[in-house]
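Questions regarding the structure given below will be posed in turn.
A protein chain is absent from this complex, but the other protein chains hold their places.
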Amino acid sequence: MRVPEIGEIRRRKQRLRIPIVILLAALIITAVVTCAVLGEGIAPDSPFRQRLEVGDTPPSPVHIAGTDLLGRDVLSRVIYGAKTALVGPIFVAVGAFTIATLLGLLSGYLGGFVDSAIMRCVDFMLALPGPLVAIVVVGVVGGGYWTAVLVLGVLFTAPDTRIVRSAVLEQRPLPYIEAARTLGISKTRILFLHILPNVGPIILAYVALDFAFALVNLAGLSFLGLGVEPGTPDWGRMLFENRNILFSNPVALLLPAGMIILTAVSMNLIGDWLFERFAK
Amino acid sequence: MTGSSLVLFVMRRLALAIPLLLMISFGVFALIHIAPGDPVHSLLGTRAPDPSTLAAIRARYHLDDPLLLQYGKWLSQVMRGDLGVSIQGNRAVTGTIADRLGVTIFLTLMSTVLVLGPGILLGAIAAFRCGTRLDRVVVALGVFGASSPAFVTGIFLLYVFGVLLNWFPIYGPGRGFLDRAWHLALPALALAISVMAIVVKITRAAMIEELARDYVTFARARGLSWRRILLAYVLRNSLIPLVTAAGLIVVGIVAGAVYVEVTFSLPGLGALTVDAIQKRDIPTIQGTTLLFSAFVVLVNLAVDVIYTMIDPRIRFGRVGS
Partner (left out) sequence: MNRTVARAGEHSSLLEVEKLAISHGAVPITTPLDIIVKRGETVAIVGESGSGKSLTARAIAGILPPGINATGTITLDGIPLMRLSERELRKIRGFRVSMLMQDPFTMLNPLMQCGDHIDEMLRDRPAFASRAARAKEVKRRLAEVGIVEEDVAGRMPFQLSGGMCQRIALAAALARDPELLIADEPSTALDVTTQAEIIKLLRRVQRERHMSLILITHNLRLAFATCQRIYVLYAGSILEVGDAAAVERQPLHPYTLGLLLSEPPVDVRVHRLVAIPGFVPRAADVVDSCGFANRCDWAKEICRTGKPPLMARDTTRLTACIRQDEIQSELDSLRMATLSATEITPRPAVATEALVRIDALVKTFVGRQGRPICAVKSVSLHVMPGESVGLVGESGSGKTTIGRCLVGLERPTAGDIRINGIAAADFDAMAKADRARVRQTIQMIFQDTYSTLNPKHSVGQALGEALGASAGASSPATPERIAGLLAEVGLSAAYSTRRPVSLSGGERQRVAIARALAVKPAILVCDEPVAALDVSVQAQVLKLFKRLQAERGLSYLFITHDLAVVRQITERIYVLYLGEIVEEGPTERIIGNPQHPYTRRLVESIPRSTIRNEP
């Protein structure tokens, strides 16, 4: 007979100590959000204005990051590109997790037939090579930013559902849930007032991680020419467009590449930190 | 596990994999129908849309048959090794794939070696030196790696080592083993970095957990040497989470290969797929997607079998306490 650990009192809540790295990450995210919101306001030039006569030039006092093949100011395009870098992934992460939370709650708590049905679909989707499916489907259906967002959202729902379901399964056998059942509290109340608040924090951590992953995948699709429409200032798209000017203006490639990494790293750090805090 | 029960187990998992493959193949088949526009026009390619050509296409691809029948005929074709004909230049898809297969295999193998070797080693070192500066550096590198998709890393590597330092070529697959290895070094590295991050993370987490386990403490208390503890206790037990994640790793490498081949202009299957997508060459897309997907499914199956073999608890089921 297993005897659980004899009582440990946690009287003092762990003081909130945010490491510097996380603050830095939050700063970067804030900066990117600012760019996305203010866009044209802070960009030095219009991201669409072409100067075909100038063509691609290396960085100069007028164009801090140089110009691309069509003479467009690279820095402005990068600032503007923050929009597509953030909006899509938010939809993917939040959308996928909203559906996943619902499915995971039902699947984990109700068990039985509902669970088997949902998990069978999930297992099927998990067996697919996700990024590849995204490329092929978006490519065949005919590109487009929102098509990509939709496809990624659907693909992310599977692993997210599994995550929510495991979290729910962890809570379900605990005495406070059983006590609620014994008291006759309704299933809906238990699901949303007892289980959800306890799996919520860890879901939040995963949302951050999902966001980073969606950002990277979305940029990847644009890199292959499948995401945003041509001409849109988008970090991934810029990597697609500017590959040929690697020698004349490498900044046009390195800057958007760097932004992708920075934003993804920041979100991953925040997500990991939240995970550490909530997973106990 | 006895030989016969192992065979039985493999058979059972294969049986589960088959419906999966069928469903995937149906999805691949249906691509032609989810493409915008009339399937006939998608299959036209560069030819003129005159009635006789259209009729010929209709006949060849059984487009007038009900959907399931179309699928059946397509599937039987595939089973016979006929993946259709590319719309560009009318070449058999199987031929094109055969041409490109070599590069992709070389690339993915090289990456896998890079991922597993240094990946597991770094994870192990970080676990042993948990909390020290070295560990923090490894963890930081891991986060960067995980956040850097292969195409982004590829661009950075290309610029630094290809353009600036000129140590490696920046495009082409190379000829001959060593030359090919030299040409594929940067792409393989780019591909490996993002996937290695996962391996390092999992290995490190698994080992840290193992080192904290009671049986390791008990082994230490009995005075066993670190060598013995490492080999018999820590490493073996750490393998399990890693094997579980192998599926994830394979998918990462396969998807990453696509990006990397585009970045470095390598004539591999991934670049072929992207090229076919841009040209709306559905038969080629179907061919490569089917190949990739089947590969992933089979690797997952192999992983399942390996997992069962190394963890005896799965075979026997646990004794309740």
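Labels A and B are assigned to the chains in the order they are written; within every chain, residues are numbered from 1.
Note that a contact is a pair of C-beta atoms (placed from the backbone, for glycine too) under 8 Å apart; a residue touches a chain by one contact, two chains touch by 3 or more.
The structure presented is a predicted model; accordingly, all values stated were derived computationally and were not measured.
For the options B:H41, B:H62, B:R136 or B:R220, the residue in contact with the chain missing from this view is B:R220. The chain not shown here touches chain B at positions 130-131, 212-215, 217-225, 228, 232-233, 236-237, 310-313, 316-321.
The missing chain lies against chain A, touching residues 1-11, 13, 174-176, 178-185, 194, 197-198.
Note that in this section only the chains that are shown with their structure count from here on.
Measuring from the averaged C-alpha position of chain A to that of chain B gives a distance of 22 Å. Within the complex formed with chain B, the residues of chain A that make contact are 1-2, 124, 127-132, 135-137, 139-142, 212, 216-217, 219-220, 223-226, 239, 243, 246-247, 250, 253-254, 257, 260-261, 264-265, 267-269, 272. Chain B makes touch with chain A in their complex at residues 20, 23-24, 31, 34-36, 143-144, 146-149, 151-152, 155-156, 158-159, 163, 251, 254-255, 258-259, 262-263, 273-274, 277-278, 280, 282, 285, 289, 292-293, 296-297, 300, 321.
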